[in-house]
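Everything below concerns the one structure shown next.
Every protein chain except one is present and positioned as in the full complex.
Think of it as A, B and C in the order they're written, each chain with its own count starting at 1.
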Amino acid sequence: MADFNIAAVLTPEVALAAMALILLAIGLLIPPSARKGMMPLTAFSLIGVLSYTLYDFFYNPKTSFLNGLYWHDQFAVYFKILFLAAALLVVLSSGGYIQKIPKYRGEFYSLILTATLGMMLMAGAGEFIAMYIGLELMTISFYILVAYLSDNPRSSEAGIKYLVLGATSSAILLYGISLIYGLTGSTQFSEVASGIGATFSPASFLATVFILAGLGFKISLVPFHFWAPDIYEGAPTPVTAFLAIASKAAAFAALIRVYLLTMNSQAFSATGQTLLVVLASLTMILGNLMAIPQTNIKRLLAYSSVAQAGYLMVGIIAESAAGVRGVLFYAMIYVFANMGAFAVATHVSEKQGSDEIRDFAGLARRSPLAAVVMTASLLSLAGIPPLAGFVGKFYLFSAVMGKGYTAIAYIGFVMSMVSVYYYLLVVKVMFLGEGEDLPDVPVHGATKFTMLFSFIITIAIGLYPTPLAQMAIAAAQSLVP
Amino acid sequence: MSSALPSGGSFLLPFILGAPLLAMFVIVFMPKDETKMIKIIAAMGTFVAMALSLFAFFAYDRSLGGMQFTLTIPWVPDLGVNLAFGVDGLSLPMLLLTNLIGFSSIYASWNMENRAKEFFVLLLILITGVMGTFIARDLFIFFLFYEIVVIPIYIMVIIWGSTKRVSKEYAGMKLTIYLLIGSAFLLVGMVALYLAAAKQGNPTFMFDQLAARQNLYSAPFQKAAFGLMLFGFGSLISMFPFHSWSPDGYAGAPTAVSMIHAGVLKKIGGYGLIRLGVYVLPLGAKYWAPVIAALAIANVLYAAFIALAQKDLKYVIGYSSVSHMGYVLIAIAALNPTSINGAVAMMFAHGVMSALIFSMIGFIYEKTHTRNIPDLGGLAHQMPRLAIGFIIGGMASLGLPSTVNFISEFTIFMGSIRVLPVQAILGIAGIIFTAVYTLRIIANVMFGPRRPEWDQLKDIRGPELVPLIVLGLVIFAAGIFPNILFGLVNSGVTSSGLQKVLETVSQAKMGGLF
Amino acid sequence: MNLGNLSVGLSTYLLVGAMLFCLGLYGVFAKRNIIAILMSLELMLNAVNINFVAFNRFLWNQKIDIHYILTGNVAALFVIVVAAAEIAVGLALVITIYRNRQSTNVDEFNWLKW
C-alpha cells in the first residue's frame, strides 16, 4: 500500500511549503527597501506552481496514498488551480497596498502561501484529521493576515474575533469528528460511510450537525455567517478578497467530499436534505437582504459572499455530478468576479484610504477601467448575462431543478435579481456621482493586469463557457462518477 | 472542443449583429472629445446593420418560409447550447424594426454632448443586444442577449435621464429590477422546460427542437411553465398589472432609450410569448388565454383612461404604449393565425410609431426643456416639421388607415373577434379613447396660439430629420402596401408550424357572443 | 453508595469530555476577559482530546498483526499541536489589541458591526 510517487501527488504542496519558508527567510534577511521585489517573486513562484497544476489536471492519473488519507484526483487538482489562481491574483493586486503598511515585514506573502497550502490540503484530504490540519493551517494563517494591520484597531479587532469564533467553530467541528470516530472507528471518509451505514442515532445526528456547523462557519452559511461581515470589513482588503474567495472555496471542497461521501441523503437522511434546502434558502435570502443597506464596499461584498455561499450550496443539495459540476464551475468564476471587484476595492482603498461606497463617486470618470471592471464583476456576481455568473447559476439551478427542487430555484433566481439592486447602487455611485473633490486614480501595473484579467475571463467564460465547463465536469466525475 | 464551423450557413446575420458591435469597439478606443466622429461612426455602424437587414427582409424567400440565413455553431455541447442564428417571418420584421429604430435613435441623440462616448457605446450595446434576441434560434442565446440590454439601460437612464414626477434614479432602478424579477421567473420556466425536453437525453435549447418535443410536456407542466413565461414576458410587454415600470421608465429615460425600449425591447415580450409560449407550450397558452385576454382588456382601456389624465408628454405616450400592447396580448390570447399575424405586425407598427413619437418628444424636450403639456402649445408655429412628425406619429397611434398601425389593429381585431368577441369589442372601444388622448396632446402641444417664449426655437433640421424620414416612410410604406410586411409575417406564421399548433389548440370551442 | 461498584468506563470519559466542552462553551459565551476566553477554547479542544483517546481505548482498540491502530490517539496529538499554535497566535493578537485599545474586555470589541 505504501508505494506512492510523491512527485506525482504532492509536488505543488511541497513546492508551496518550500516557497513559503524561503520567502519567510528572505523577508527577514533583506533590507526593507528590497522587499518590494517579494511580490513579483511570490507571483512568479505561484505562476510556476499553477502551470504545473494545470498540467497535473490534464495528464496525471487519479491516485491516493496512505489508504486514502490524501487524494490526488481531478476534483482536488481543480480546486488547487482555483486556490493558486486566487492567490496569484490577490498577490498581484496587493503590491501597492501592502507596501503602504508601515510595519510591513515581508511575511505577508509567506502567510498567503501557507494559507494556500492549507486549502490545498483540505481539497485533497480523504480523511477528517487531514482535513482538519489543512483547515487549521489555512485558518491560523488567516488569523494573522486579518490582523495584519497591527496599528489599525479595526484590523486587530477583526483578527481577535476571527480567532475566537474560528476556534470555537473548529472545536465544534472536532467534537463532531470525535463522535464520528467513536461511532465508526475510523476517520476516513470511505470507511465512515460504510461504518455509519443506514443506522441513525442521536450521536450520529449530533456529529453530522457539528461537522456541518464547523464547515458551514467557513462558508458563512446562515446562521453561521455572523463573523463574515465584521472580519471582512476589518481585514486588509487583499486579505478580505482571499478570505472571501479562497477560504470559502476550500471549505466547499471539503464539504463536498464529506457530504457526498459520508452524509448524503441515501446514506443518511432526507431530513438533512430538507434542512440544507432551508439553510441554503435562508442564506440566499438573508445574505442578499442584509447587503442592501450597506455603505461599506467590503461589508457589502461580505454579505454578497454570504449569498453566494447559498447559491453554491444549491449545487451540493443536488447530490449529483451535475450539481458538483455547477459548484466547481461557479466557484471558479466566482474567483474572477470577486477578484475583479476586490482589485478595484483594493485600488480605491489604497489611493483614497477609504472603503466607503460614497468614495467611489465618479469613478467612471476618474478611472474608467476600474469602474467598468467593478460593474462587470458585480453583475457577474448577480448572474447577469453575458457574464460568467449567469452560466454558473444556470448550472447550479438546472442541477437542483433536475432533482425536483423548484422552490429553491425560485428563491435563488429572485434573490439574485434582488442582489442586482444593491450592486446597481454601487454602479450608480460610480457612474452618476461627480466626485469632484476626489483624486484621479489611474490604474497601473499588476493591479491593472489583475483587473483586466479578471474582467476578460469573466466575459470570456460567460460568452464561451465550454472549456471551463468541461474541466468542471471532468473534475466532478472524478468524485461522483 | 468540437465546435468546428459548419460547412454551410449564412454569415449575414452575424454581420448584422457585428456591425454596431464593431462600431462600439471603434468608439471605445477613440478620444472622448471627438463627439462628432463618434456619432458618425455610430451612425455608420447602425446604418450598415439597417441596410443589411433591409437586404435580408427582401432577400428572404417568402414562398419557402421557415428559418433562413441560418448559422449553427455548437457552443456549450454538454448543455446543448448552440450559437444558432436565423430569421423567419416572425423575427425578421422585428430585426428590421430594431435596426430602423436603432439607426434613428442615433440621430435622435445627435445633439448629445454630455459624455457622448459612453452614451454611444452603451447605445450600441443596447442595439446589439436587442438584435441578438430576435435572431437567436436558441433559447439560451435568446435569454443571454435579452439580459444584456438591461444594464446599459439602467446606466443610460441614471446618467442621461430626466427627473420629473419620479427621479431618474428611481425610474431606472424600477425598470431594471422589475424586468429582472420578471426574468427570474422566466428563467425558472426556461430551466424547467429545458429539463423537461431533455428527459430522454439530447439536451437542447433550440426553439424548433423544444417545440418538436411537445409530447414530453404534460398538460400541468405546460400550464405552469406558460404561467411563468406569462409573468416574465408579460411584465416585459407591460401587461396589466405588471406595467407600472413602463411609464415611469420611459419618462425617466433619455430619448434614444425610450425609443428603443418602447419600440423594440418591449416587443421581446410579445415575441417571446409567441415564439416560446404559444409555439412550444400550446396547451399552456390555451389554458392561460382567457386570463391574457382579460388582462389585455385592462391594458387597453385602463391605460388609455390613465393616459387621459396625464400632464407629461412622455407619460401619455408611456401609458399609450401600455394600452397598445393590450392589442398584442388580445391577439396572442385569440390564438389563431390571423391574430398572431396581427400581433407581430402590431409590434412592428407600434415600434415604429412609438419610436417616432418619442424622438419627436425628445426634440421638444431638448429645445424647450419641458414636457409639461400645459406649458407647451402652438409649437407648429415655430417648428412645423416637428409638428408634422408628431402628427404622423399621433395619427399612427390612433390607427389611422394608410398607416401600418391601422392594418395591424384591423388584423388583430379580425383574428380575435372570432374567438373572443366580448373582449375584442371592448378592445376596439379603446380606439375611441386613444383618439381622445392623442388628439388632445396634438392639439395642446402643436396647435393653439403662438407663444412668444418659443420664438427662438429652431425647427428640426439636418440630421435631426432622419428619425422622421426613416420612420415616417416606414409607417406609410407598410401601411399603403401592407403585403410588404404581412407577406413576410404570414409566411412566418404559416410555415413555422405555428399555424398547425394554433389550429390544434383552437379545436376546442371557447364560446362566443353569437 | 458503594464506590467499589463505580466502574470507570467509556461513558464516564465521554461525560467528562462533554462537561469540559460545555464549560469551555460557557466560558466563551460568558467571560469578559479575552484571555479567559482563550483558555475556555483550550478547554473545548481538550474535551475533544478526551473523546478521541477514550474512544480509541474503549471502542477501537484493535490490533492488526502486531500494530495497534491508534487513530484516536494520533488525532489527539494533532489537536494538541494545533491548539498550541492557535493559542500562540491568539495571545499575540491579544497583545496587539491591548496596545490599540488598552483593554482586554471583549464587550468593547464592537467597532465592527451592522
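As a convention for this text, a residue touches a chain if its C-beta (ideal position, glycine included) is under 8 Å from a C-beta of that chain, and two chains touch if they have at least 3 such contacts.
In this section, contacts and distances are computed from a predicted model.
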| item | value |
| --- | --- |
| Protein that the absent chain corresponds to, by UniProt name, given "Urea ABC transporter, permease protein UrtB", "Hydrogenase iron-sulfur subunit", "NADH-quinone oxidoreductase subunit L" or "Multisubunit sodium/proton antiporter MrpG subunit" | "NADH-quinone oxidoreductase subunit L" |
| Which displayed chains the unshown chain touches | A, B, C |
| Residue among B:225, B:253 or B:329 that touches the chain left out of view | B:225 |
| Full-complex contact with the absent chain, from A:69, A:101 or A:209 | A:209 |
| Options B:234, B:415 or B:467, residue touching the unrepresented chain | B:415 |
| Residue ranges of chain C at the interface with the undisplayed chain | 25, 28-30, 106-107, 109-114 |
| Where the unshown chain meets chain A, residue by residue | 160-161, 164-165, 168-169, 172, 200, 202, 205-206, 208-210, 212-213, 217, 223-224, 226-227, 229-230, 269-275, 277-278, 286, 289-294, 401, 404-410, 418 |
| On chain B, residues whose C-beta touches the chain left out of the figure | 174, 177-178, 188-189, 192, 221, 224-225, 227-228, 240-241, 243-245, 248, 302, 305-310, 336-338, 341, 378, 380-381, 395, 398, 400-402, 406-407, 410-411, 413-415, 417-418, 424-425, 428-429, 431-433, 435-436, 439-440, 443, 446-450, 482-483, 486-487, 489-490, 493-494, 499, 514 |
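Here is the rule we go by: only the chains that are shown with their structure count from here on.
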| item | value |
| --- | --- |
| Topology of the chain contact graph, where touching chains are joined (line, ring, star, complete, other) | line |
| Central chain (distance from its CA mean to the mean of all protein CA atoms) | A |
| Between chain B and chain A, distance of the C-alpha-averaged centres to the nearest whole Å | 42 |
| Between chain A and chain C, centroid-to-centroid distance (C-alpha), Å | 28 |
| Centre-to-centre distance between chain C and chain B (centres being mean Cα positions), rounded to whole Å | 66 |
| Chain C to chain A touching residues, read off their complex | 14, 17, 21, 24-25, 28, 34, 37-38, 41, 44-45, 47-48, 51-52, 54-55, 59-60, 62, 71-72, 74-75, 78-79, 82, 85-86, 89-90, 93-94, 96-97, 99-101, 106, 109, 111-113 |
| In the complex, chain B residues that touch chain A | 1, 3, 75-79, 118, 140, 143-148, 150-151, 154-155, 158-159, 169, 173, 176-177, 180-181, 183-185, 187-188, 191-192, 194-195 |
| Touch list for chain A against partner chain C, complex | 129, 132-133, 136, 140, 143-144, 147, 150-154, 156-161, 163-164, 167-168, 171-172, 174-175, 177-179, 181-182, 185-187, 229-231, 233-234 |
